[in-house]
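Structure incoming, see below.
Of the protein chains in this complex, all but one are displayed in their positions.
A, B, C, D and E label the chains in the order they appear, each numbered from 1.
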Amino acid sequence: MKYSLIIYGAPHVSQAPASALAFARAALEAGHELRRVFFYADGTLTANALTIPPEDESDVMQDWATLAQAHDIELAVCIAAALKRGLLNAEEASRHEKSGGNAHPAFVITGLGQLVDSLIDADRVISFHA
Amino acid sequence: MKYSLIIYGAPHVSQAPASALAFARAALEAGHELRRVFFYADGTLTANALTIPPEDESDVMQDWATLAQAHDIELAVCIAAALKRGLLNAEEASRHEKSGGNAHPAFVITGLGQLVDSLIDADRVISFHA
Amino acid sequence: MPARHVLFVLRHAPYDGAAAWEALDAMLVTGVFDQQVSALFLDDAVWQLLPDQQADRIGRRNVGKALTALPDYGIEQLFVSSSALAQRGIDAKGLAVPVTLVSETEAASLIQRQDVVLSG
Amino acid sequence: MPARHVLFVLRHAPYDGAAAWEALDAMLVTGVFDQQVSALFLDDAVWQLLPDQQADRIGRRNVGKALTALPDYGIEQLFVSSSALAQRGIDAKGLAVPVTLVSETEAASLIQRQDVVLSG
Amino acid sequence: MSTLHLANHGGPTHPGLRSCLQYVQSGDVILLYEDGVYAAVMALWEKLGAGRELPDIKLYVLDTDVQARGLDDRLHPDAKQIDYAGFVRLTEACQPVVSWP
Partner (left out) sequence: MSTLHLANHGGPTHPGLRSCLQYVQSGDVILLYEDGVYAAVMALWEKLGAGRELPDIKLYVLDTDVQARGLDDRLHPDAKQIDYAGFVRLTEACQPVVSWP
C-alpha cells in the first residue's frame, strides 16, 4: 500500500517524530511504499539542524535523514509553519534578509500543495500529533 | 516591588511571550522593578532571530528586545532548554560545531542558576505558561 | 483520479496555539486541489465560530473572519456538534458562517464515510 | 538573606513533552542554591513515581530513576496527592522514591505557605 | 495574604482549571486569562458550581482576552473584567501567585 505520514510535533518535546519514525520503519519492512513525509505545525522543527539532542536521547533528525536517504523518501516541511517558528533554509533566509538558514539539507521546504498531493495519492494517511 | 517573570511558551504558537510582555509593560508603568525575565522550556524559542512573524501579527521578539533595552532588563534564556530546541548563540554554535547561531543578541544564554537568583531576589514571581 | 473525501476534525479554540489557523490553511489548499472537503467542529473548536472576535487585541489574526472565506473556496460542508454548542450556551443562529448541526451519531457516521481524516 | 520556601507543583506525566525533566532540573538547581524546596505531585505527575520505567524503549531518559537523586540534593519534601494515586490504582508503597501522601486540603494549605510556587 | 491563581486554559474539563478549583481556598483570587476566559462563560461557570461547592473566592477575567474571543456578552456576572494594570494590582495584593497551565 502507499502510505503518507504527517508529523505535527517537535522532537525532544513531543514523541511525534520518534513514533512516526518507528512506524515508518515497520511499514517499509512490511513492504509498503512511503514516498513522502510531511512535517507540519511544530513538526517543522524536526528539520532544525541546530538542535543538540539531550545526552542519552536519540537524534531524531539524523535518524529521519538516514531513513529518507536509504529509502528515497521526501522529507517535506511546510514553509508557512516553518517561517513563523524560525526555521529557514538558505534561500528563505536570504529572501528575508537573515544571516543564514538552520534547516538540515535532507529536508525540503515546500508548500501545503505537497501535503494535498500526498493525501490524493495515498491508500493510508497517518497523522502523528504532539 | 521587585518582579521576576518566567516565560514557558513559544511566540506565535502560545500567547505566553505576548501576555508576559503586556504584563511587564503594565508592571513597569506601575513603578515596579523588573531586572530579569527568564525564558524556559519552549519559551526559549522567543529568542530565535530567524522567526518570521505571520503578517498582521506582532513581532514579539523585537518587542521584548525593545522593552529590555529601554528599561535595562536582562533577557535570560536557559541553555539546556535552548540547546535541545535548536536555539544557539555564536559561542554555543562553535562549541557544538554548527555553522552559526540563531539567537538574537538582545538575549543572554545562561544557566538555571539565573532563574534561582531571580526567585531569591523577587517579591513576586509570575509564570507565563504555554 | 476521482476527488477524495477529506474531513478535517477541528477541536481547538481559535487562539489555542496555531492549531486553528494551520487547519484552516490546510483546508483551503485541499479545497483548491478540488477534493471533497468538509469540516467537523467539535469541543472547543465551536468557539472559532463566534462572530465578534477582535483578535487584534492580542496581536493575532481573526479566525472567525477567516472562516467566512471557506465558501469562496468551495468548502461549504461545515458540520458542528450540537452538543458542543449547547454545553457552551452558544446559539446556532448568528454564527460567523453557515453550518449544519449534527448529533454524535451523525458525526460518527460522517467520519466513517471519509477517505482521509485530518485533525486540527 | 533567609532561604525561601519554593514549591514545585508537578502535573505532567513523565514523558509528556519535556515538562517533567525541565521541572526536575529546576528543582535540583534550586536545591543547590540552599532554598527550602518541596514538590507536590498532582494529576498525571504521579505517573512519574512508578518504579519500573524503561524510557530507553522510546529513546528518552528515565524520569523515575532521576527522581531518586532528589534526596541527594537535599530535596526530601515530596508530597503526593493521595486521590491522584487512588484514581489511577497506584499503591503508595513501592514508588520510586519515598513520599508523603496529602489530602486536597493539606495540599491547598501547603501551597498557601510558600514564598514562590512554580508549575511543571 | 490571599493566593492568586492564574488559569490560562480552556473549558471546565481542562485539567489545569480543574486542579485550580480543587486547591483554591476561601478568600483566594482567581484570574482567568488567555483561553482561561472561556471558563467564565455563563453556561460553563454555572456548571463548575453545580458539581461542587466553590469556596468564597473572587473571580477576574482579562479584558483583552475576552474581547479577542468575542465573549463580551457571554460572561457570568460574577466574573469581573480587568486590564493588565488590574492584573498587576492583583499580584501586588496576593502572595504566592500560582499558575495552573
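In this section, a residue touches a chain if its C-beta (ideal position, glycine included) is under 8 Å from a C-beta of that chain, and two chains touch if they have at least 3 such contacts.
Here the structure is a predicted model, which means the values were calculated and not measured.
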For the chain that is not shown, enumerate the shown chains it touches in the whole assembly.
A, C, D, E
Which of D:68, D:87 or D:109 sits in contact with the chain that's absent?
D:87
In terms of residues, what is the contact footprint of the unshown chain on subunit A?
1, 3, 8, 15, 19, 22-23, 25-27, 29-30, 32, 124-130
Touching the missing chain, which residues of subunit D?
13-16, 43-44, 47, 50-58, 60, 64, 87-89
Interface residues of subunit C toward the undisplayed chain are 7, 9, 11, 42-44, 104, 107-109, 111-112, 114-117, 119
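The rule is simple: only the chains that are shown with their structure count from here on.
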By mean Cα position, the chain sitting nearest the middle:
B
If you tally contacts for every chain pair, which pair is highest?
A-B
Rounded to the nearest whole Å, what is the centre-to-centre distance of subunit D and subunit E, using the mean of the C-alpha atoms as each centre?
26
Just curious, how far off is subunit E from subunit A if you go by their C-alpha centres, in Å?
39
By the touch rule stated above, which residues of subunit A touch at least two different other chains?
12-13, 54, 57, 80, 84
Residues of subunit D whose C-beta touches two or more other chains:
18, 116, 119
Every touching pair of chains is listed here as A-B, A-C, A-D, B-C, B-D, B-E, C-E, D-E
